[in-house]
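A single protein chain has been omitted; all remaining protein chains appear in their positions.
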Amino acid sequence: MKPIARTPIPDLNALPEDIRARILTVQEKSGFIPNVFLMLAHRPEEFRAFMAYHDTLMDKSEGLSKAEREMIVVAVSSRNQCQYCVVAHGAILRIRAKNPLIADQIAANWRKADITEKQRAMLDFAIKVTDRANEVNEADHEALRAAGFDDEAIWDIAAIAAFFGMSNRLANVTNLRPNDEFYAMGRG
Amino acid sequence: MKPIARTPIPDLNALPEDIRARILTVQEKSGFIPNVFLMLAHRPEEFRAFMAYHDTLMDKSEGLSKAEREMIVVAVSSRNQCQYCVVAHGAILRIRAKNPLIADQIAANWRKADITEKQRAMLDFAIKVTDRANEVNEADHEALRAAGFDDEAIWDIAAIAAFFGMSNRLANVTNLRPNDEFYAMGRG
Amino acid sequence: MKPIARTPIPDLNALPEDIRARILTVQEKSGFIPNVFLMLAHRPEEFRAFMAYHDTLMDKSEGLSKAEREMIVVAVSSRNQCQYCVVAHGAILRIRAKNPLIADQIAANWRKADITEKQRAMLDFAIKVTDRANEVNEADHEALRAAGFDDEAIWDIAAIAAFFGMSNRLANVTNLRPNDEFYAMGRG
Amino acid sequence: MKPIARTPIPDLNALPEDIRARILTVQEKSGFIPNVFLMLAHRPEEFRAFMAYHDTLMDKSEGLSKAEREMIVVAVSSRNQCQYCVVAHGAILRIRAKNPLIADQIAANWRKADITEKQRAMLDFAIKVTDRANEVNEADHEALRAAGFDDEAIWDIAAIAAFFGMSNRLANVTNLRPNDEFYAMGRG
Amino acid sequence: MKPIARTPIPDLNALPEDIRARILTVQEKSGFIPNVFLMLAHRPEEFRAFMAYHDTLMDKSEGLSKAEREMIVVAVSSRNQCQYCVVAHGAILRIRAKNPLIADQIAANWRKADITEKQRAMLDFAIKVTDRANEVNEADHEALRAAGFDDEAIWDIAAIAAFFGMSNRLANVTNLRPNDEFYAMGRG
Partner (left out) sequence: MKPIARTPIPDLNALPEDIRARILTVQEKSGFIPNVFLMLAHRPEEFRAFMAYHDTLMDKSEGLSKAEREMIVVAVSSRNQCQYCVVAHGAILRIRAKNPLIADQIAANWRKADITEKQRAMLDFAIKVTDRANEVNEADHEALRAAGFDDEAIWDIAAIAAFFGMSNRLANVTNLRPNDEFYAMGRG
């Protein structure tokens, strides 16, 4: 079995207290420590900034539901071939959407998934931000507003796509391995 | 829920006897009829040629094991964003490899999967055949021979990649829907 | 001169009778044995499935004429840089269309060829199936119906593009050489 | 003249005190408020996380000098066609490197810039992380170590490329306009 | 400092009289000899044809102003990552447009530059000619006419994009170095 990551994995007890606390909380809730926490903890300042950014984008449900936010993560991560994020956020998406099929559908081809037209417009835009943000224009904003998104929701879609684009690159460069526990979560 | 496919789905009882028999056999074995059989049965001659081609490439285990053949299918189908093939052959791969994680790993990024160096060379070549067969050259063949594949196994890799490249295109154009049963198979 | 292919070329007399018969028939009709028959005959089961698939797609003229089917082959094979298929099917297209210019025009840039608007829509779709079948959507089907194709003809376009996408990959990997006879056929 | 951004620009006096203070500090130092501060201030939590992440990656000089960090930003931002980041960080790079030519050289084609072989390896890797992080492998790490980078410096290169990949996407989606002051800075 | 180019730089006094005269004229006007003259002078016939082609395309102002012609050069050269042409023609554009910001804006992302809608249509077309001239069609011509360009102006846009596409390739292959003088020109 491959290691958690190619980077040094810190000893939990040697970590700054706030980081150790956050890791123990997630472990208590999930039953295991997602490997991304151990990888990032090697650099406490980056850990804190990453988690703060993550939380402000993902822990709210106005405009986009929490499940929809995870749909964006799975679609973008699949486009970027980030194994860690597809597997880990696929699990979270199944749980948040209470749908055991949706993550695999979106990972394989979001255009064919069992989602609404509005969600389809959301993912089309997230992939355009991923692949060709330099070409995003007024017509894209109009299409999103026509689909029912306001300007704050559009910012959310773009920011989640951009943030996980960063996360995907970090996970790919560090060879971050998805925990075995993620694969079966939310399939029951 | 979306339909099985955008093409007409024939009545089982109206099908030619050989095709009906093949479908009933797979149903008995799997407990359900994989949708690709129903889509292709609309055209009996194409059904027969497709299945004959499929069987001669996939139902043998010299050179490449049956699980390795399915690895190629999953890697190629993910590259081509074929939802049906990723989900259906992901299930078959989990079963053949007796490994609940391998299909999702390969679908997300084959370069990071828990596979041998030899299998990695096999998938690298399958993706080159998928993306740039026009550039395949003597150096590719040498690398495969160095990895332990003989000329017959190389033909198999290329032929499986090419055949499922065709299959992926058919499934994508017809909007072929993976059966719900596939998602959870082989994860236990 | 380069060999017929990098794969073993079987002795005609050692081939299964049905395969030998098919090869002798084509030789009698054309005056030579197209090299693809000799390459595929190394694997009789694949030979039979390939030919059965080929014949059911190419030997009919409802919906699409036989010349139009060959137009698809030439456009797709040029996109995939398959030297064998461009040269061999270019010859067949010239003969079927009774037009000595059409194959070279389509191979170079199908958008500029002397074809009808309907044939242009057919080739645009064949190339989309070749390059981006994962993005084919309802709008593509509507455009084809508006151009005058029914659902069976659309299946034919997609299936021919997909089948020759497979064939192009096999020919490229095996270094299949076009017979010298093809180059001048149908130019008179 | 185009607006600062397509998003709402907050009133400085209405901002949370920490954000207002940061903005006033940069204004005092630079003589103007870089527009990215005004764009991000619309969302204070994201502002704080972004700045914390930025500072931990950019405000140190072990392994990579501050000028080298800005070289990465300019190369990546040019690849992503981010007008704001190329212009703003081009100015910072000129100042940090005390070199009026280097930013334009890197923005146009980093392969031709007046940089060391080691810096060239750094930028080659940053662009691979930008374009194909999914393909980063052990050989890339070896090449960087051979060029003189240790594992912490490699993390820095990847993290800066990933972070500004996020930043580029946000700036492109929000149509963030570079302040006119940046263009001439550091050219004297 | 890197050399002017990887090709032999001729002695001014050994050059044919017409070429020497042209070079002395530009030197007198600019205060220095742009390196492209020295690179091309190695081959007098190519020098003459290049300059004649350049002058007939760039030294007129009907249909497109001289500044607009330079906008095309900068946009195309940036797309082709030609350091010499981005830097040298960026300087000329700043001077011709009497605008110190425009060249950097267009080089970074022409879609965000402070240009008119008509100029935007001009640059969109120039980039399509650069990237996908094989796909240019009647709809492109109609869009340009709708934007206010007549057929002669459309030819000019295409010809300038094509000519500098050639120039960009020559400069990239020969490692042509921009003169230091260009960077600061027109910024005052």
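Lettered A, B, C, D and E in written order, each chain numbered from 1.
Everything below uses one rule, namely that a residue touches a chain if its C-beta (ideal position, glycine included) is under 8 Å from a C-beta of that chain, and two chains touch if they have at least 3 such contacts.
Keep in mind the model is a prediction, meaning the values are calculated, not measured.
Colleague: Among the chains you can see, which ones touch the chain that has been omitted?
Modeller: B, C, D, E
Colleague: I'm checking contacts with the chain that's been left out. Which of E:R22, E:R48, E:R120 or E:R145 qualifies?
Modeller: The one listed residue touching the chain not shown is E:R48.
Colleague: In the whole complex, what residues of chain E lie against the chain that is missing from view?
Modeller: 6-8, 43, 45-46, 48-50, 52-53, 56-57, 80-82, 129-130, 133-134, 136, 141, 151, 154-155, 158-159, 161-163, 165-170, 172-174
Colleague: For the chain that got dropped from the picture, name the residues of chain B it touches.
Modeller: Residues of chain B in contact with the hidden chain: 134-135, 137.
Colleague: Under the stated touch rule, tell me which residues of chain C contact the chain that is not displayed.
Modeller: 1-2, 77-78, 81-83, 86-87, 90, 100-101, 104-105, 107-109, 111-114, 172, 175, 177-178, 180, 183-184, 187
By definition in this document, only the chains that are shown with their structure count from here on.
Colleague: Going by the contact rule set out at the top, which chains touch both chain B and chain E?
Modeller: Correct list: A, C, D.
Colleague: Look at all chain centres (mean of CA atoms) and spot the one farthest from the centre of chain D.
Modeller: That would be chain C.
Colleague: Take the average of all CA coordinates in chain A, do the same for chain E, and state the distance between these two points in whole angstrom.
Modeller: 44
Colleague: Which parts of chain B, given as residue numbers and ranges, touch two or more other chains?
Modeller: Chain B, residues with two or more chain partners: 81-82, 109, 111, 172.
Colleague: Think of each chain as a node with edges to the chains it touches; is that a line, ring, star, complete or other?
Modeller: other
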